[in-house]
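What you see is the complex with one protein chain gone and the rest in place.
For reference, chains read A, B, C and D in written order, and residue numbers begin at 1 within each chain.
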Amino acid sequence: MSEPILEINHLTTSFRIKDEHYAAVDDVSLTVNKNELLAIVGESGCGKSALAFSIMRLHNRAKIEGEIKFKGQNITEFSTSQLNALRGKDMGMIFQDPLTALNPLMMIGDQIGEILLIHNKTLSANKRKGRVIELLNKVGIPRAEHVYNQFPHELSGGMRQRVVIAMAIANNPELLIADEPTTALDVTIQSQILDLMKELKEESHAGVILITHDLGVVAEMADRVAVMYAGQIVEIADVYTLFENPLHPYTRSLLNSVPTANEEQSKLHVIQGVVPSLQNLPREGCRFSARIPWISESAHEKNPVLHEVSPGHFVRCTCYKDFHFPDGKKEDKHHVIS
Amino acid sequence: GGDKETSKESDGADKKTEEKEDGLFSVDDFKQVKTNEGEAIEGGNLNFGLVSDTAFEGTLNWNFYSGDPDAQILTWFDEGLLTWDENYVYTNDGAATYEPQEAVSEAVLATLPADQATEVAENGVTIKFQIKDNVNWHDGEPVTAEDWAFAHEVIANKDYDGPRYGSDFTNIVGAEAYHNGEADKISGIEVLDDKTLQITYIQSTPSLVTGSIWSYPLAKHIFGDMAVADISSSPEVREKPIGFGPFIVDSITPGEAVVLKKNPDYWRGEPKLDSVTIKVINPNVVVQSLEKGEVDLISSFNVDQYPDNADMANVEYLGKVDRAYTYIGFKLGTWDKEAGVVKPNPDAKMADVNLRKAMWHAVDNDAVGNEFYHGLRWNATTLVPPSHPEFHDDTNPGLTYDPEKAKQLLDEAGYKDVDGDGVREDKNGEPLVINFASMSGGDTAEPLAQYYIQSWAAVGLKVELLDGRLQEFNSFYERVGQNGDDDPAIDIYQGAWGVGIDVDPRGLYGRDAIYNFSRYASDKNDELMAKGVSKEAFDVEYRKEVYKEWQQFMVDEVPVFPTLYRSIIVPVNNRVLNYSIEEGWANLHELALTQEEALKAE
Amino acid sequence: MWKFTLRRIVTMIPQVLLLSIIVFVLAKMMPGDALTGMVDPNVDPNTIAEKREALGLNDPWYEQYTRWLGGVFQGDLGQSIHFKMPVSELVWQRIVNSFWLSAFTLVLTYLIAIPLGITSGRYNDSWADRLITGYTYVGFAMPIFIFALVMLWVFGFYLDLFPTGGSIQPGIEPGTFEYIMSKIYHMLLPALSMALITTVSTVQYLRSEIVDTKQKDFILTARAKGASETRVYNRHILRNSLLPIAAFLGYEITGLIGGSIFIENIFSYPGMGQLFLSSISLRDYSVVTSLVLLFGMLTIIGGLLSDIILSLVDPRIRIK
Amino acid sequence: MSFLEVNDLKVHFPIRGGFFGGTQGYVKAVDGVSFSIEKGKTYGLVGESGSGKTTTGRAIIGLNKITSGKVLFDGQEINDLHRASKDIRRDIQMIFQDPYSSLNPKKRVSDIIAEPLRNYEKLTKGEEQKRVQELIELVGLSPESSVKYPHEFSGGQRQRIGIARAIALKPKLIIADEPVSALDVSVQAQVLNFMQDIQKELGLTYLFISHDLGVIKHMCDEIGIMYKGRYVESGTKEDIFNNPQHIYTKRLVAAIPDINPRNRSQHLQFRQEVKKEYEQSFNKYFDSEGLAYQLQPVSNTHLVALPEKG
Partner (left out) sequence: METSKIELSNVEGDKNLNATKSPSGWKIIGREIVRDKLALFSLILLTVIIILVYGVSLFLNQEEIVTVDLFSIHEKPSETHILGTDYGGRDVFGQLIIGTRNSLSIGILVTVMTGVIGIIFGLVAGYFGGTIDNILMRILDFFMVLPFLMIVIVFVAIVPKYSILSFSLIMTAFLWMGIARLIRSKALQEKELDYVQASKTLGTSNLKIMFTQVLPNLSSLIIVTMTLNLAANIGLESGLSFLGFGFPESTPSLGTLVSYARNPQTLEFRWWVWVPASVLILVLMLSINNVGQALKRATDARQRRG
């Protein structure tokens, strides 16, 4: 059976804005198993990054409530030094923008070496360098010896992202969090990076959280998918179920709005309105209701909760039952095999 | 200063000068000799503050220096061979004695063409100088007649780069020929033996023995082999200067400080002090330095600061009348560069003597002296300051403050306010604006100038500051005509002269004096001034009469009018003994201290 | 980099040349000349006229300029008319003083700026930060001359803790320990007065640099690596924020030049600033010209130094 | 006669250096590109970052100086747009990538939209107002939008404002440089739909620049693929997606993520095969400098950059 590496229970992360707290992540519960890739999708501003940062406890000013259990330990109660022992060793993180994620004034070798040094003070400098070169080779960087002494700005975007990945996997973490690791990259490079991540995951059996807004990437990579909207998970299911039987109106709308190279659609679906900003989140009711105004109010729950519609498939709010596209347009189900 | 009103004899016990009830002081209340209190200690170091806001130049040789700071330093380690008395007449108390000869030296006359020879024989004089035997340079070499002659030759040399060459030298037989390269020696100077020198002067005048003899030797054994042009920048002038004075230069921090140690071989006797430290101090910190006892003596003290600090406990103030006066001049002509003479212009704006008189009457210099200077400067009456008591005519009141008189004079002269705006027009009814040039610098310059302008306005004269502001030092002198290019925009100007130790005013008011900025000249003036330096003038009474007449003549003509006489105030730390500011005092070797540390004010 | 430096120096030449012409002409336009100050009834006016002619002060400016420039090319900045010594020698005497004063000020500037900047940047919005920011505000607004006057008054006179003028106590053997201590003692008050004011911009810069760097993504990366807070600060934030400060060094030099005029004037410290002011009033052209030129060159060199340091400490900036 | 014809277009940027800013070399951003667009069609320009897509578009509209080559619009040469007639300049308009920076934040929407009108048409205040309102309605914004400032709109709405501005002069050709890549998927859909709508309505021709093959496929009739300033392949949508000839095209197409998770292992395999092929046959498809060869026709719509036979 799958062994959970991370369990999140009722996690709420709030930011203080003008003396009031606003929850960017609202009562999120999920589990990541060993050797499993969980994708988190959603539009910009849905709280995906906030969730990832909460897991790593990287926000220094956010209020975190709930439970984050990493290998059975509740790390919300950890001290900074306890956390530091975890970060970079048992948990690795890959950031979205590879240029800004690297210290511009430090050589690549030193930056990767640093993570080794922090968690293993006894490693000799020579061995460390050997290990760094090994890592560089592993993430597919040619001429690793040379790159070792280069500065971030001397590398291309794809190379930099590989360096960031090398850093994240340096200590063979059991949980890897990747926040939009390929958004800044060209398609060809994106596919290479994704393939690399997949490879690495299979090798290490780590649990992976992949944050993205690209449904194509999800379809290529994920084992399970959580769809986030306005700080909440609105649907969670394994990847096949989600793509073949999406239930939540938001999931369905998203899937319908993507032009894909494989599909021909004359008209794309448009989701009305925008993701509300943190201070304007509806305090109660279904948060998505504002963007599907043609669905009657009564279809929504007062306090929407996740319903398990089939084993492992959860959907928030009952409105999915009544949802239809406004123009009566037929819904494409993405199960056509090309 | 006999023209000052009351003067209270200060009794020896009370060192502090009493402030009068009206907040005024008088220079007569100051002593010139430091009161000695306490026992002298052996040796000790005296700190001398050289008050200057710039660094001293460091041309430390009497034959080359040009700034007062350097002279202040020089005084400590070198001196003239001749000293003078309170009337500025050379005495025989110095390192050399002098004796005018009955007749002009035959040997010198022999070098001259016949006509000149008779002239010199008639008007000239030969003076014989004898240097005392124990007068030695700091390096032990004796000061010789050769050295003295050498000084003359160097200064008269055409490569000489210092400022000394002038009438004192051209008055020596053969000096001009030597200067022009026509002779390889100054024929009028004869070295009779190691210690005896004889100089023949073309003109014998009373001025000769009141400061017109060059009395500073130049060590030939050191400078003899140098090119004349190189001497002033040689290390022997700048870094390790030599003299024969009471102290020897030990070290110099360029521009900042000089440390001197005593010269045990000093001809007057071994100095009592071990050493003297001369340090440049900024005028702004003088008082604090005195209070803290950082300096025992200072080179100059701004009288403005006296009233606030009169009760400083650790110093005694000495004071005397300064050889200087402030004046206001009227531009009455221009300078003829070609001829080198003043060219009076009878049509000048200020040509009317009544206008000038009225302007003198219009200003209340007593008030200025009292209010700005608390009595330490006072109303000036004539162009011979009371620092020369023999010649200053204290019966001459000058023109007194009398605005009504001023108005009357103006009315009579035709300067009337025709258009009724309160401002007088000139004789032709044209607007009259008088441009006034005054120098900046000095704390009171600006209000003083403003005060004069206001005073003149009070009698209806419109006077404006040239360019609306005070002239900076350099531009003032440039425009007022120190090169002979007088700025026509200037009508009147305010200046000050420090006068020489000789009373002869030709350098400032002579027809051929470029410093005669008012460009005034008249036959009567020429005549009077010539009389003052004639052979007859060796008779002091005669000379007094001449200058008395000249002083009155200047009051009548008013090419310039003096505004203020000045005093010198010198604070001295109480631990200093045997100090004096009397004219001709030269006993630095007698200076002593009562304790190692200077006294501080509480 | 040598090529870059060389090229910068070559490009300096026309600038400096133009500067020299401008300064020379300006200096000549000042009324009066170095001999004006010799107005003295005891000095024969003819002597002055002769000297004026001999010094070539009556020649047209361009002749004087070419003569002067010719000298400069032979390393001869001319002769100070007032001080009667070669300008180079004169300036050298003063430059040494100014150099030590500036160097000392710089050291103090950084000694003050770095701890304050770091404290204020690291703990921004804390009480310490507010205090430091308050200080920088006041320091920023305080004209240096007022501050220096007050410092002189309080520490020099009132408390009598420091000398109030000069660069050295007279009579000390150069080179001895005592000599050096005396020099430092004399520099302390002027240097401190200047440093306390000039440092504020560095404190402010350092603070905002740290506050900025703290929010950079690579700091998150460092935290995600498990780096301790100390490590994050020392290795990442401070290093990245301090390096640009190092590059300020060159510009600081430029700033010190301006300040030195006030400081040396108020503390009667015999340096170049004071020499400049007195040379202006003495109309000692060769000195004025040389000093302005020298300061101009220092400005350029300061800029160059900053660029070079920046390129050394920041691998992203490359100079060819 | 095509509507827009680009012939051997080259845009080289000098690399400046030295004190006097002397030219020390060139960046060949666009290096011999030729294509033509039919009236009313959408032509897609794809390629990875830095391949010269934007530069091509900007050169056509006159924002970049053309080094050599010819651009013919409606049969007229417009190499130097500044000298080209005013009519032509107003016939070509542009939509920018970044809806945030392409609108002047200090101007009201009405001023932004009216800017081209003020430059080209002498309208009275009232007429102008009317036109602006029409345009605002046309792009589906509420009438009161005209007095608002750009920051009060979402990305998609801003892009519509940009479009309204571009169509204000009733242009014939619109160059759209990555009009949706800055937008979220949902908003992207909105803009793409709208662009298609007005194309039909106004009979517009698009030069559509994007690096997203999905979007390109959705929008375009014909496609050109760029690589390092040159074309590697061009043809109809079908030619490119169903029958890619050049290894680079194949690689691009293979890199598009498949939205169907069931395909992923096959897709991965396919991708790896293509990658292998790419590595092996790189020299076959590119010259010694790693640049593409001249285009060779493989069918009458389909051109591929292959070395000349022989």
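Note that in this section contacts are C-beta pairs under 8 Å (C-beta built on N, C-alpha and C of every residue); 3 or more make two chains touch, one makes a residue touch a chain.
Bear in mind that the values here come from a model prediction, so they are computed numbers and not experimental data.
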Hidden partner chain, touching residue among D:Phe35, D:Phe73, D:Phe153 or D:Tyr231: D:Phe153
Hidden-chain contact residue, picked from the options D:Ile61, D:Ala176 or D:Met195: D:Ile61
Residue in contact with the excluded chain [from D:Leu103, D:Ala176 or D:Ala254]: D:Leu103
Which of C:Gln64, C:Ser102, C:Thr202 or C:Asn265 contacts the chain that the document leaves out: C:Asn265
Chain D residues touching the omitted chain (full complex): 20-21, 58, 61-63, 86, 89-90, 92-94, 96-98, 100-107, 115-116, 119-120, 149, 151-155, 162, 165, 182, 184
Sites on chain B contacted by the missing partner chain, in the whole complex: 284-288, 304-305, 308-309, 364, 367-368, 371-372, 440, 443-444, 446-448, 450-451, 454, 465, 467-470, 472, 475
Those residues of chain C which, in the complete complex, touch the missing chain: 15-16, 18-19, 22-23, 26-27, 29-31, 137-138, 140-146, 149, 153, 157, 208, 211-212, 215, 257-258, 261-262, 265-266, 276-277, 280, 288, 291-292, 295-296, 298-300, 303
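As a working rule, only the chains that are shown with their structure count from here on.
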Contact-richer chain pair (by C-beta pairs counted) among A-D and A-C: A-D
Whole-Å separation of chain centres (CA-atom averages), chain A against chain C: 54
Per-residue multi-chain contacts in chain C, two or more chains: none
Two or more partner chains touched - positions in chain A: none
Residues on chain D engaged by chain A in the complex (per definition of touch): 48-49, 154, 184-190, 192-193, 196, 211-215, 217-219, 241, 251-264, 267-268, 271-272
Sites on chain A touched by chain D in the complex: 43-44, 157, 186-191, 194-195, 198, 213-222, 239-240, 243, 253-255, 257-263, 265, 267-271, 274, 334-338
Chain A-touching residues of chain C, taken from the complex the two chains share: 216-218, 220-229, 231, 235-236, 239-240, 243, 313-316
